[in-house]
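Missing here is one protein chain; the remaining ones are kept as they sit in the complex.
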Amino acid sequence: MTTKRMTFGQATLEAMQFAMDEDPNVIVVGEDISWGGNFGQFRGLIDRYGESRVVDMPISESLIVALSVGAAVAGLKVVASMSFVEFTLGAMDEIVNQASKFRYMFGGQTSVPIVLRASDGIRGSSGSQHSSSLEGLFCNIPGLKVVAPSNGNDAKGLLRAAIADPDPVVYLEHKKITGQRAAVIEGDFFVPLGSATVAREGADISVVTYSNMVNIALEAATVLEDEAISVEVIDLRSLVPLDVDTIAMSARKTGIVLAAHESWTFGGFGAEILAQVREALPEQPELCTHRLGARSAPIPFSPALEPAVVPGISDLIAEIRRIVGR
Amino acid sequence: MTTKRMTFGQATLEAMQFAMDEDPNVIVVGEDISWGGNFGQFRGLIDRYGESRVVDMPISESLIVALSVGAAVAGLKVVASMSFVEFTLGAMDEIVNQASKFRYMFGGQTSVPIVLRASDGIRGSSGSQHSSSLEGLFCNIPGLKVVAPSNGNDAKGLLRAAIADPDPVVYLEHKKITGQRAAVIEGDFFVPLGSATVAREGADISVVTYSNMVNIALEAATVLEDEAISVEVIDLRSLVPLDVDTIAMSARKTGIVLAAHESWTFGGFGAEILAQVREALPEQPELCTHRLGARSAPIPFSPALEPAVVPGISDLIAEIRRIVGR
Amino acid sequence: MTFIDRELARDLLRRMQTIRAFETRVEDLFKAGELPGFVHSSAGQEAIAVGVCHHLTRTDYITSTHRGHGHAIAKGISLDAIFAELYGKEAGACHGRGGSMHVADFSIGMLGANGIVGGGFGIATGAALAIKYQRRGEVAVCFFGDGAANKGTFHEALNFAGVHELPVVFVCENNRYAQFTSASRTTAVTDIAVRAGSYGIAGDSIDGNDLVTVIESAGQAIERAKNGGGATLINMLTYRHSGHFVGDAEQYRSRDEVEASKELQDPIVRFVQRMMDVGVLTEAEVDEIEAAVGVQIDAANDFAVAAPYPEPADALRHVWTVGSPQ
Partner (left out) sequence: MTFIDRELARDLLRRMQTIRAFETRVEDLFKAGELPGFVHSSAGQEAIAVGVCHHLTRTDYITSTHRGHGHAIAKGISLDAIFAELYGKEAGACHGRGGSMHVADFSIGMLGANGIVGGGFGIATGAALAIKYQRRGEVAVCFFGDGAANKGTFHEALNFAGVHELPVVFVCENNRYAQFTSASRTTAVTDIAVRAGSYGIAGDSIDGNDLVTVIESAGQAIERAKNGGGATLINMLTYRHSGHFVGDAEQYRSRDEVEASKELQDPIVRFVQRMMDVGVLTEAEVDEIEAAVGVQIDAANDFAVAAPYPEPADALRHVWTVGSPQ
């Protein structure tokens, strides 16, 4: 199994190509998509598949999702580029009231095979409307699946799985990693939805996280190693379905769980992770559960304020030290 | 302090009138609003205040919220009737990207005094697009305040407080209680945002809940009394700000917390309640925390299925029995 | 008019009467408390559903509204399946998960009634995109109301349909009211067809209670769509005989207005009269058809009443969720 170093964006491009070569009914829609989309993750598709399969959309987010749903129930599989995740809010009605409910509400007569790709997270002073992470909203909606890869390899395998999936999948890609390079398995492969992975083994504490926070956690673990703090890092990869077994196994071992994410702590997905692990380990009431996320404010623009709202490596390290009491 | 029996709807009508009589800059907008709105909670306002203050809106949910924001920053206080809470999804961009962020993003130059009233919950086979409870989404958004009264008296006082508040408030009213009667304090009064109340005192378990689930919990408590299970019921009334002290005080006493709501368990507000109470009581690791909510499916239409997805009194009673082990 | 021969006339009349009889029965059943939830009757608007669907095959698509019974019946849904759905039975078109506002039959291209006003614009447009992409000779028809025309989704869909000359026909069932509010209070230009000019598509404005006119106008639009001529927007004037929903007190319109329309504008009466004037149908035939329809409605209702409810144990079937049957 050979690998090749490439960016997260290039890796997803490969997955797109395997999917589009395999099934002529897979199409891509989005704003500026023929130019590769806002972060270039779709660059080159237009030359390979032409305008009929790579459709430039007007600035009409509601339509992008509703049209994807309509095309999907009429026989296509649609990958919709939503650009910044905040723009999906302009299509929340279509995502929640239509896409997520169709299969159930219509009694299984149809499914809605669409993938909504959106870029989230901070990139450095992009301001309040271009820096948020909104998985907390999507994960509360039955019928949606939600993935948030932390590296190019998972990005490739998860995108393949997301496109093959019969249900709507919200595919969240962190702006900071779209351009990051990683070793990516060559050729075609799937990372099944709902499978977390132990990104680093450790004994003292389990940091349960996803997306770019995984990379931050891995850095933190290296730093803390020198302080003899052994950190296990769980990369969820997929939030819905959630791989509770892998979380529970780690928690059983370390006895301490820290759920960490860039999005807002209050009402966020971290609370769900903690609730799930406790429900999975009723025999372990003494389990310690903690969470780290953004403080309750829109993401500020100023370089002096952004790090005061959104947690970074120093916050994570400090929190781990505090928890393990060293 | 005399009270009068009236419906939840009538109680909010009184609060609307105190607010509108007091401040000529308070206006109401919404679909069919001059006819009282979908649940009649605004009936009669048109005769009293006229078309300029009670504005019929087109079926344009995005506009309803954006216009409210624009009118608010230009000097008005706007109460917007969003009808069924699912329709707010058509305005999620305006609620999250504009209303919730303005005060912070513009450095405190303005605030956005609007109240978004929406009817949530099940009413009996209203189907997947007219039965949801979406507080899990709103509570994850900084800058928004969220209230969910369980009775007419709180409905009146909270609405008064919500209209007076400088920030956008999502005011959630459960369909089943809009027509319910309760003793309501006569005259003008406020129920401050962020103040929970002990709806019933008990010793064995703290059921922390809000909206109509409070009424279900009170019924359950009465039933369980005969089994010598003493249930304390906390009515949060306001989810953001959240009155953690009142929850913690109760939890310290009973040692067991059950967060219960009609909305979906997974990724829902119950997990936040449990995380908050644990963070408030670090000295009490043996605290037992549980939650009860809807299972992960759109709300089904069939009378045979709706109760199998959304928890009712029998589910709550069974869960309490299970937890306290009798 | 000669193009309507006896066979066709009998068939068209049977369809219109089937819808009328179905809606009338549903209203009676609902008022008698036999049906759960709430229902919207399309009585009075039969000519549009029947006249448009007259041109459609099983593989053409339609999207419908909250007032969708007539569309489903005109498109060819089985009376057993729609009746059972309204009762929430497992034998229903959506296995009872959907109900009146979500009746759908994907096997005949009926992509669903929709409880979200304006929800169909983008879905029909997406279906049309799939048709064009797959080079199928079909058409997608989007039924919507005058109130729905004020949703932003109208604009986004028609603009895109105009850009790509999609095989889609937007049919406005302009019954002059949105719930309790007359169109003139919320719509700047009530002849919806005027807007065709904003999107470079064909437009037509007709008497939607004259079946023959509907057949002609819809026929031209559908032929245009199927021959690559692009989209059409048709404003069809009509009137609903019943309230917005069954039980509506109807204070917003005068009895006279309703009675006048029923007397002079009833699409069934007018069609019968016209066919009898030109000697295509006889009074006896008309009575015979009406009687036959009544028998069918009885049989379908009996079937639905006798049919079993879904199993509560299957509440999570047809949605992805932990441990749910896929």
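Per-chain residue numbering starts at 1, and chain names A, B and C are given in the order in which the chains are listed.
The criterion applied here is as follows: a contact is a pair of C-beta atoms (placed from the backbone, for glycine too) under 8 Å apart; a residue touches a chain by one contact, two chains touch by 3 or more.
Values in this document were obtained by computation on a predicted structure and should not be read as measured data.
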Neighbouring displayed chains - absent chain, whole complex: A, B, C
Which residue of A:Glu86, A:Asp120 or A:Glu272 touches the chain not shown here: A:Glu86
Residue touching the undisplayed chain, where the options are A:Asn25, A:Ser62, A:Ser111 or A:Thr289: A:Ser62
Options B:Pro142, B:Gly157 or B:Gly293, residue touching the unrepresented chain: B:Pro142
Absent-chain contact - pick from B:Val73, B:Ala164 or B:Ala199: B:Val73
Positions on chain C contacted by the hidden chain, ascending: 150-156, 158-160, 162-163, 185-189, 194-195, 197-201
Chain B, residues in touch with the chain not shown (by the definition above): 25, 27, 52-53, 55, 57-58, 60, 62-63, 65-76, 78, 93-94, 97-98, 102-110, 142-143, 145, 167, 241
Positions on chain A contacted by the hidden chain, ascending: 31-32, 34-35, 38, 56-63, 86-87, 90, 124-130, 295-298, 300-305, 307-309
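The rule is short, and it goes like this: only the chains that are shown with their structure count from here on.
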Per Cα centroids, the chain farthest from chain C: A
Averaged-CA centre spacing for the pair chain C and chain A, given as whole angstrom: 40
Gap in Å, rounded to a whole number, between the CA centres of chain C and chain B: 36
Centroid spacing, where centroids are CA-atom means, of chain A and chain B in whole angstrom: 30
Per-residue multi-chain contacts in chain B, two or more chains: 61-62, 86-87, 90, 127-129, 296-298, 300-301
Residues within chain C bordering two or more other chains: 94, 96-98, 102, 114-116, 152, 319, 321-322
